[in-house]
Each structure stands twice: as structure tokens, then as C-alpha cells.
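One chain of protein is taken out of this complex; the other chains stay put.
The first chain written gets the first letter, and so on, giving A, B and C; residue counts start at 1 in each chain.
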Amino acid sequence: MVATQRVAVLGASGYAGGELVRLLHEHPSFEVAFLGGKGSVGRSLVASQPHLAGLPAAEMLMQDMEPASIAAAADLVFSALPNGSSAHLAPAILDAGSRVIDLAGDFRLDADAYPAWYGFEHPASQWLGAAAYGLSELFADRIADASLVANPGCFATAAILGCAPVVAAGLADPGAIRVDGKTGVSGAGRAALESTSFGATEDSIRPYRFPNHQHTPEIEQGVMRATGQAVSVLFVPHLVPAVRGVVTTAYLSAATGATTEQLTECLAAAYTGRPFVRVLPPGEMVDAKRTRGSNMIELQGVVDARTGTVVVVAALDNLIKGAAGQAIQNANLLYGLPEETGLPTTGVYP
Amino acid sequence: MVATQRVAVLGASGYAGGELVRLLHEHPSFEVAFLGGKGSVGRSLVASQPHLAGLPAAEMLMQDMEPASIAAAADLVFSALPNGSSAHLAPAILDAGSRVIDLAGDFRLDADAYPAWYGFEHPASQWLGAAAYGLSELFADRIADASLVANPGCFATAAILGCAPVVAAGLADPGAIRVDGKTGVSGAGRAALESTSFGATEDSIRPYRFPNHQHTPEIEQGVMRATGQAVSVLFVPHLVPAVRGVVTTAYLSAATGATTEQLTECLAAAYTGRPFVRVLPPGEMVDAKRTRGSNMIELQGVVDARTGTVVVVAALDNLIKGAAGQAIQNANLLYGLPEETGLPTTGVYP
Amino acid sequence: MVATQRVAVLGASGYAGGELVRLLHEHPSFEVAFLGGKGSVGRSLVASQPHLAGLPAAEMLMQDMEPASIAAAADLVFSALPNGSSAHLAPAILDAGSRVIDLAGDFRLDADAYPAWYGFEHPASQWLGAAAYGLSELFADRIADASLVANPGCFATAAILGCAPVVAAGLADPGAIRVDGKTGVSGAGRAALESTSFGATEDSIRPYRFPNHQHTPEIEQGVMRATGQAVSVLFVPHLVPAVRGVVTTAYLSAATGATTEQLTECLAAAYTGRPFVRVLPPGEMVDAKRTRGSNMIELQGVVDARTGTVVVVAALDNLIKGAAGQAIQNANLLYGLPEETGLPTTGVYP
Partner (left out) sequence: MVATQRVAVLGASGYAGGELVRLLHEHPSFEVAFLGGKGSVGRSLVASQPHLAGLPAAEMLMQDMEPASIAAAADLVFSALPNGSSAHLAPAILDAGSRVIDLAGDFRLDADAYPAWYGFEHPASQWLGAAAYGLSELFADRIADASLVANPGCFATAAILGCAPVVAAGLADPGAIRVDGKTGVSGAGRAALESTSFGATEDSIRPYRFPNHQHTPEIEQGVMRATGQAVSVLFVPHLVPAVRGVVTTAYLSAATGATTEQLTECLAAAYTGRPFVRVLPPGEMVDAKRTRGSNMIELQGVVDARTGTVVVVAALDNLIKGAAGQAIQNANLLYGLPEETGLPTTGVYP
């Protein structure tokens, strides 16, 4: 057991921030020592996260996000701020000697991708090369030594973990991967929007922001780095009336002769011994609800020989495996802890 | 105005049956004269459909489904029974001289497709050739003269109306169409199942019954008949936590140089003057919720030049445009009425 | 049939405003001639209400709410603005000769009630005495001659229609009525709030704003006017994860010897021949879902002899019988039309 590490949570009043605080309380080696935010500075965390009442962190005050203060207070900083914030904030924290795990998209891509996919010029592109892409199941080696980890996006986590082994094994053509995503509303964050109001969401099923969703290049890059092959991905996300839950359904052209059994074995072999990946046997179907409240991802592979298609479906809880849980999994790797330390593997059902 | 026609509704205690009775009450030319069912014979309709209280039909008794009695009572029979029932029942009704619009899958395919996709040998395959496939926007000519109409499936309606014009115009390759479907639970009918219970459905997102869903060959056949081209379709449906609403997202390989503008124009041109099809301009996104309670379908086409993909998204209310409303639209064609007669074009929102 | 009347809808971009436009399109005697709002002036209605596409009114532009222009354009004005707006706006419209039906609370109470329950001094208290309280089933006589109608609140409609006949018949003590309300989120309007976001609402059940909810004095006043008896009401509303639907459960001390049968008969007798009230027989339970999309209210009365309590439960669709539908019902009375003209009596189920 390592000594207890002091950690900071930035964006603690949001959904992912709240989950970070809740999960960190269960963790034996991390202790929340700093809470940062924008709108609620000077108030205690419990004012914005009343469900956390009773936790020690709930009575801590939200503080201004001054890099020096953050670094003084915490060895490790979880940043759960909206896209575009940590690109400005993280470098000074890193320079002051703390490590950073960024849950936004600010350190996931190459510099030239930011204007097109995120709408801004990256202000600290010198850090992009140093950032480890925190998909623990695929890139654990690089994460362990990093001072800056780019925690993957929820959709990207699902799609990359599903597709990378299949492409690597040559069971499908990486040339034209179409990923159809479905998500609940919590991925859009906690800010009040008409589009994610209850009135607009009940019985609503709708695509959004395609073909320009910012997880598109992240999926391409993730599969490429994991397989060494060039890939081309189209990603079409859809909003459905759920709070948590992401499902990605990836369509690839099957290699000749590929079978569902091979596909299943390929996925199972890729994640043997990994505590958070459940590969379903042929005939069973993934369900995002089963993963709710846990750090699990469910994977299912099917070859449709009739049409020559490989389908890989992945399901996870976007706030845990797709955000706060995966961030803690990365933190475990940073400190040499078993990656499952302090993380739930069982969903809260129903 | 034609004279009032007496109609029968079989399966009146189900979801689609209830919508048929409700919508027929608003129709100027049809009058419910017979209600048939299995479980509730001898009870008034209102016992199983209490929201219909006050309608004349609500006080009518549910009757045994004796073909001769049905045909004696009604000139036109809407059959909203589960798959596999009307294949046995409809022929005798037709022989007795009434017309039949079947909302199940019993008359949509060729005989040799039934064992594989529906799990039964068709008992009345001689009627399959005579049945008109009731996708009004594409096959109105054939429907007008038919005595038997196979009302399309909800997913098939969405996918075919979206893909057929695009394939016909040569904007995409018909060789490998992948259709990703999302649906609320009402498409599974009213019978109590654990899988569609509230407990199992809230926050659940999950694929089901793929790649063997029975709408797969129906989509292939529909696009083929509409375009004259051979097509290959993989269909992967997903259940999401909604009651009504179907969205299909179809992925096709784009023809060289195809653009979103061309795609939009192609869809708009195909349905000019058709009252129930709304083609969205580039940049707008379909939403199943907007169609809820109406007979509308929303269509949206996007070309992703980067990956060479055509995406066609369609949204509708599965109980209306995907079932009861489309059946009445077909009935209008059968009787020479304007196809929009008695049908709602405005959704009930929010 | 009276001649077609030109009507205005103020607040047309909100939920109740959208329902007004949708329902007015089905009405044989009213034609939308003016659309007013605050945030969307100069844009067509369809931009904020895309589900209304295809209706003539959908292409009309939203206009500034200038009283003279409104009165010039419309004989009758439906005001679906937030509380506090029509108190300033309606007088000038009335002075200019048009009639007004106000869906907010601005003309429902006496002047001295406004500071305490609504938080403002009423700026046009001279109009309060002239306003007819538009609960059609109880006060039709006064409504018919009014130039200003205060359309009742959703909770108040349910509670008053349930309790008034029981108090009038002496079956319960009017001295201490406790009304427990449950509502979906659409009653809070369309503005984006964190409290009515999907994330905050799924699986949330919670009381709000009691014992100071502004429908409290409205219920007291309504029952008093209908019965001539002094009443005392406590009202506790709760938010539940629904879009539409209001249920009020009223608890009263039973008169000695009162029975469920007497209670049911009393309710049935009070609303004999009224098209929108359904009184359930003993043993059946109301359900807000059955009224969804209709102007119906369901009532159920139970005497619990063991504890000496009368329970009256009422259910309705807050956007229709609790807002837009009831407003049109009042408009029918104003123009001497049958009160059910153009209004749906059948819910959209499921």
C-alpha cells in the first residue's frame, strides 16, 4: 500500500466531479485535499452536491483555481472542467510539480486537430506530446510514467476498446469504420439546457453534432495507436432518454471467413485478466443498465456472414468507466496500485 | 366523399389496436363495426382501453374472430394481431369478400423467407403474391387496387423511405447498407414482459435480436422494389427508454462526389407533395419526439466526404406512421380518398 | 356556427402556447391571427415549435406584444405568458376592445393576495373584480359574459373540481382540506432549469414550494365561491418524473355516515352532461396517463370509514385541461359555442 496521496478535484460541482469525490471517498490511497470550481467558489461542496452530505469532502469549500495553490495542496489533480479550460490551467499545475489527469478533451489529440474538432487553437501544444492517452486497458505502460494523462471520452472508450482488438487481429477492414453511438444526457454535463430538459428528452431519440463530433478523431487515433494501422471512422452520436449509459455499435467490413466465435475469442483474449472488461458469449446482448454505477464495460462481437459485416457493441456508464472511474483507474496506474483499487465492478440495478 | 365504410379492428385491446380505434373515430369515412381479440372476448373495449371511454366503439364488445362474422360486419378489416395470426385468419376473410390491411409481418415477404426470419412455414403462401406492400409513399399505385395490404413494419418504414430515393438516384452504393435502429418499447406490444418492464428499461440501452431481426429482409425487399437494384442490408435494432419513437440511421458508401445538398434535394424531390414526409434542411437533426402522436416521418441526409459515407436518418412514431396511422393511410388509398384524410400531421409535444 | 374569430396567442413559443396553436388549428371557429412573445420576435413560430411544421400558424412571425397591434389583429387574446406579465399587458388590450383569456395567475385572486402569494403588488387591481374565474364546469354563467377570463391553474382545476361538490353536499368538513399534489415538469414551463433537467428529474420525487404555493389561495377561493362555505386548504405539491400529468389527492374529514357510494354519486351528479369530467365507479383508480393529450379530468372519491376521511383524487393533463384546453373551453363559452367544440376527449395512450 502506498502512502495516502492528496488529490484535487477541479470542476467538483459538476456530474463527473461529484462522481470523483464519491468514488475517491471509497479509495484507500487518495484523499481529497482541494476542490476547485468556477461558479460556486466560497461555498461548501454539499451546497451543489447535496447527495454527498456526510462525506468529509462535502464540507470543504470550493476554491478559486489558482495553479500554485492547487499544486501546493495536491500531488495529483483531477480536472473535470468543460472542454477548453484545462488547456490553459494544467500547464502551470504541471510546472509546479503536480500530476494532472484531465477528463476533458484538452490533451487527447494532436495540435492540428483542435481548430477543426474543438474550435480553438491549442494554447499549450508543447504538452500534447507528453500527455499519455489514458485508456488503461490498452496503454497502461505509457500511463504509468506520465505526469499528464488525457482521460478518454466516453464514446471513444467504448468504441476503441471494442474495435482495436478486432482490427489488430485482422478480422475486419480498418478502412471504413462506422460507429453509431447512443447516450444518456449526463454526458452533456450539468448545465441547464433546453435540449437536455426532461420535457425535451422524454420520448426523444435524435442524432446530434455529426459528422463533426469531437470524439471522431479520438477514436481514429486510439485504434491507430493500438493497432498501428490507418483507420477511418465516421461517428454518429444519438441522444436517448437516459441519464447514464453509452452504447456504441461499430460496423466494419469483415475479413473473409471471420466468424462470431473468432471475434468473441479475439475480444476475450485482448482483455484476459483485466478487471473491468466483460466480453459476452455469442447470443448474449450488452446492456448499458447493467454497468450503471460501475467501472465495467461490456463488449459483444457478431459477424454477419450474410452481409460480410463485423459488428462490435460496447456498453458502459459514461460517468464512471467513461469519466470518473477511468480517471481513478489511471490514477491507480500512476501510483503503482492495482488498477481496480477502490473501483466498483458491480452495477446498481435496477 | 365516399359513403361511410364499416371497418373491423382485430387485436383491438393492444397498443396498435387502440390507436386504430382512436384515429378511426376522427376519420370522416370509416366507422368501427367490429372489434375482435383473443383474451378479452365478451368484454367491452373500454375495459382494456380505458382511455377511449366516451367513444362509441369503447362500449362495443370484443368478439371472437370468426372470419364469416367479421366479413359480414365489415367491408375492411384492420388486423393488429401478433405475427403469425393473420396468416391463418386473413384468407377466409378475403374469401368472404372483405378487404384486409394486416399490420403484422404475415404478408410482407416471399414464402421462402418465413421459416428463416419468422420461424414458421407460411400457411397461405398463395396470398403473398396478391398482397400489396403498403408503403404508401412508394407503392400507392399497387395499393389502390389491392384487396390485401401488408402494412409495413415500423423500422422498415423508416429505413426504406430514407434509403430508397438515395439508392435510386445513384448517390450511394446499395451493396452494403447498415441500418442502426433505435426504438421505444411500445413496438414490442402490450404483453407484460420483464424485458420491457419499467425496472428493466429505465437507463437501459441495448441491442436485440440482431442480425436476425425480421425487418431485415423487409428493408432489402422494399428498397429493391422501389429502385430495381439488388441491395444488401444488415439491421441492428436497439431498445431505448422511450414508449414511442423509432429512429433508423442508415450507413451507405457514398457515390463519388455526392454532397449533402444533393442528398437533401434527392429526398425532398422524392416526396414532394406527400403530406407525411418532412425532409430537413442540412444542419437540422431529426427527433422522434416531434413526430409523436402524428403520422409524420422526418428524414435527414448527410454526406460525410471525409469517410465517403452517406448517412440517412429517419424518425417516426412507431404506433402511428409505423402502424395504425399508416394503415389508415393505406385504407384511404383503397377507397380513393386523399391519403391524409383523418390523420394527424402535428405531434403532441412535449 | 358562429363566424370565424381571429385570435392571438401570446407566449406562443412556450409549452402552453404551443398546445394552444395546435388545438386551435383543430377548432372550427378560431383562427390564429397574431403570435406574440418575448425572446423570439421576428422569427417564425416553427423555429421554436418545430413539431407544428405544416400548420399555417407555424410560418407566422412572432411579434412584439404591443397592445394596440394585438387588439387590432385579434378579437380574442390567449395570454400564455409567465406570471406577472399579463397584469401589465391585458388592461390595454381590454381597453382596446378585445377579450382576454389569461392562462397565468394574474387575474385569479383578490388584490390583497398578490403580495403574499405571487410576490408583487397588482398593477391593475381594478380589473380583478371584472375577471371571471374560468373553471367552466362550475362558473359557466359568469364566464359567458366576461371580457376577461382568468384561466385556472392546473392544480387548482383538479382540486376544486374534486372538492367543491363534496363540500357543497355536506359530505365533508371544509375546515381543514389537505391537498397533496403530484405533477410532471411541464407545468414549470419550457425555460431551461437545472431542477427540471433530465438528470435531476429521473428517479426524483420531491415536494416543492410548500406551504406557500400560489395555487393554495386559488383552491380556497374556488371551493368557497362554488359552495358558499369558508374553507381552509393546505397544498403540498410534488414533482415526479413525468412530462405531463397532474394528480391531486385531497383529504377531508368525512361527515358522519358518509359512504363511498354517496361520494361517487355526488361527484357524478355534479358533472352530469359535462363532456370533460369522468367520475370513476368505486374500486377504479384515476390515472393521469389516460388523460394525456385530452381535455378530460378523472375524479375518484373514497370514504375511509375507519379513519373518518374523505379522499378525492383528480387527474388531468396539465397542459390541456390544466391550461390550453381549458382556455379554449372558456373561449367556446365566450362565443356561445358548445363547450366541447374542437377539443379532444380521448388521450394518446400509451
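Simple rule for what comes next: a residue touches a chain if its C-beta (ideal position, glycine included) is under 8 Å from a C-beta of that chain, and two chains touch if they have at least 3 such contacts.
All figures in this text were calculated on a predicted structure; none of them were measured in a lab.
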Selected residue (touches chain absent from view) among A:134, A:322 or A:347: A:347
Contacting the left-out chain in the complete assembly, out of C:242, C:299 or C:343: C:242
Listed residues B:193, B:230 or B:269, member touching the removed chain: B:193
Residue of C:286, C:299 or C:343 touching the missing chain in the full complex: C:286
Chain not shown, touching residues in subunit A: 15, 18, 22, 25, 49-55, 186, 190, 202-203, 243-244, 275, 278, 287, 289-294, 345-350
Contact set of subunit C toward the excluded chain (per top definition): 176, 178, 180, 182-184, 199-200, 202-208, 210-211, 232-234, 236, 238, 240-247, 249, 251, 253, 285-289, 292, 300, 302, 304, 306-309, 311, 313, 315, 350
Contacts of subunit B with the absent chain, listed as residue ranges: 15, 184-186, 190-194, 196-199, 201-202, 241-243
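The working rule: only the chains that are shown with their structure count from here on.
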Chain centre separation in whole Å, for subunit C relative to subunit B (CA means): 36
Distance from the mean Cα position of subunit B to that of subunit A, given in whole angstrom: 38
Junction residues of subunit C, two or more chains touched: 15, 186, 190, 202, 243
